[in-house]
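Excluded from the complex is one protein chain; the other protein chains are retained at their positions.
Showing chain A:
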Amino acid sequence: MKDEVDTREDRVANLKGMGCSRKRVEDARFTQGKGNYVDDIKLDGMLFGDFVRSPYAHARIKSIDTAAALEVPGVLAVLTAADLEPLGLHWMPTLAGDKQMVLADGKVLFQGQEVAFVVAEDRYAAADGIELVEVEYEELPVIVNPFEALKSDVVLREDLMGEGGSLPDGAHGPRKHHNHIFTWDAGDKEPTEEVIANADVVATESMYYHRTHPCPLETCGCVASMDKVNGKLTLWGTFQAPHAIRTVVSLISGIEEHNIRVVSPDIGGGFGNKVGAYPGYVCSVVASIVTGKPVKWIEDRMDNLMTTAFARDYHMTGKISATKEGKITGLHCHVTADHGGFDACADPTKFPAGFMNICTGSYDIPTAYLEVDGVYTNKAPGGVSYRCSFRVTEAVYFIERMIEVLAIKLDMDAAELRRINFIKKEQFPYQAALGWEYDSGDYHTAWDKALKTVDYDGLRAEQAQRVEDFKAGKTRKLMGIGLSFFTEIVGAGPVKNCDILGLGMFDSCEIRIHPTGSAIARLGTISQGQGHATTFAQILASEIGLPADSITIEEGDTDTAPYGLGTYGSRSTPVAGAATAMAGRKIRAKAQMIAAYLLEVHDNDVEFDVDRFVVKGAPEKFKTMKEIAFAAYNQAIPGIEPGLEAVSYYDPPNMTYPFGAYVCVMDIDVDTGVPEIRRFYALDDCGTRINPMIIEGQVHGGLTEALAVALGQEIAYDDMGNCKTGTLMDFFLPTAWEVPNYETDYTVTPSPHHPIGAKGVGESPHVGGVPCFSNAVQDAFRPFGNTHTNMPHDHWRIWKTANELGLHG
């Protein structure tokens, strides 16, 4: 028997379990053009829907005339708010407790807002119809600045006003002004103010984390098909959370949940863009019900950038206090958060500013206070987590800039300032001042490894020489050393404090072992490129002793997958990965009983070994998992049900806290403003590593999205509320030409509460990368008096900084 000659090492390798760089099973179809994305779906008689969108950022709608559009050959229907109102679908709830117009109901609040939905036989006819829908607008004053919004008499959301101009509470408590959404705070206000008032040293800085967009290469879209004969609605779409979408569709449409099947097919990148529910989904469903035919809606790129899911847009003011020696004593942060026309932020219900309260970062800061004010403006709604857990990128950018600003104030080296303030290894689990309990960390080890690898002291010496050369007129290039040390908070999350629309943020895995020893596992998550079909099979292979190559992973079909809250906020590995391990352990527990029966020993006399159960002390007596699987289906075992299946719904006891140390070395041409990244070193600690190849790929990708955000990517508006960045001509997506090679490295500090110790990694490089790139730019100018300049550091802004510092002579 082959098993007998294989060494234990061979048997481990044969599983392709956790820790190996297993090649991706997804790639065969993607490399051959056989992916199945939503726009590839083609159904008999399928129609195409598209929106008439508002050219104005704030206007009243006086009339909508659809007659001419309906004359266009191929146009079947034009839906407006008036058509949706009898169904109660002209507005829909947002994930943030607000409500949002599906189609403009009397007014529009941002440019590109959905006004009417034209349903036609194909895209061309729909476009022709859109041209002929006549909408008469009356322009209203536009507010694109949240500080002005809080002072303005102009009421953006009349629907939220009470009787006689009163101001009812919002979803997150009292509102201070008619354009104010909520105030949310964490920590201790007075003690923090007192510590800061009495501190040796206080550094203060205001920074704007600009509005940007996740911009996956595939835009959002769906196909809705109402089968009136069977009363079943099927909705295929770009959903990062298909089960949540099913529940939302049921709640707002009244169709019972068992009659709705939501399917996420292959998704062409998400990065947070595909978490929310958008008017296109609702209109497609209604149009399918009205016409009795399947209806497809696919955003074009301009729709995508202008209307679905912006990220960031946080105006942050910080105060950080320290002793003369640099020990941080207190941190104060205030945020004015621009949420646009509707509050559609995708955050757990109790966290209207996400996990911004992770903003004490990796440092042992005894006293802190955070206050966030959400504000309405005439900009698109959204506020999603763009490749990060909820608002964590903002939080980490804030603290990593404040550390640099404090270092300048103290005239200290920023790496040393970090080192003396890190939470120490022995302090974990660490209770942070703003409420979170960090699970595990070893920051000093990671930091020392990073600084040693890049020869930090050597870099600083080189930089000092460069400054001298620059002053002596020998070079026009400055050198910046960007540092960042980040702690993420991912894996939302414990049901006790994390829910979305009342749905607890657990996740799930269901496993069926087939008689011949292969398996299928289904999860409540959905891959958008992360390679779940590869990595979840690796977790299972290690847990149940069947080769990963014999395990199919399936996600995204709500008729077959167990309920879960989906994939975003790096929650798949921390939550669904845990569910997978736990379900695997249930399989193993039953397998142990079967093995003991087959080997005619007591259950406790067998133990699991790689791919089999062996009799303790008699390794020659064993049953492989493959044999056990077959026995589960062909033996009548007393007291044990036939079959080998398990399901686990996992409610994590805590978040996970991945961390990392990044260093960027950059040359900056002060005359052109062009930054050149000479070196980027990224050390990530994501706990147990499931697939190093995929981890490195995630790090490369996340860093590149960080480079984009830090060095040029933004959603910008003019004073009229016109979005100036609606195409890829204006919205920066780096190409291979702008992107450097990255050096990746790691330490491993497992999560103590996660079944396999994994913490998640997909978003770490973005979270840690943005401040690292930004700090590199800012550090280059530090010797010339720069304290802080806002991102994005595009060529023009870098040139401007150089100019303002008098470096152009």
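Everything below uses one rule, namely that contacts are C-beta pairs under 8 Å (C-beta built on N, C-alpha and C of every residue); 3 or more make two chains touch, one makes a residue touch a chain; residues count from 1.
What we mean here is this: contacts and distances are computed from a predicted model.
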Protein name, per the UniProt record, of whichever chain is missing from view ("Cytochrome c domain-containing protein", "ATP synthase epsilon chain", "Carbon monoxide dehydrogenase small chain" or "Carbohydrate ABC transporter permease"): "Carbon monoxide dehydrogenase small chain"
Candidate in contact with the missing chain, chosen from A:Leu217, A:Ala472 or A:Ala636: A:Leu217
Identified contact with the non-displayed chain, of A:Gly49, A:Gly697 or A:Gly712: A:Gly697
Residues of chain A in contact with the chain not shown: 23-24, 26-35, 37, 39-40, 42, 73, 122-124, 215-219, 266-269, 271, 298, 300-301, 528-531, 693-694, 696-698, 700-705, 727-729, 733, 735-737, 739, 741-742
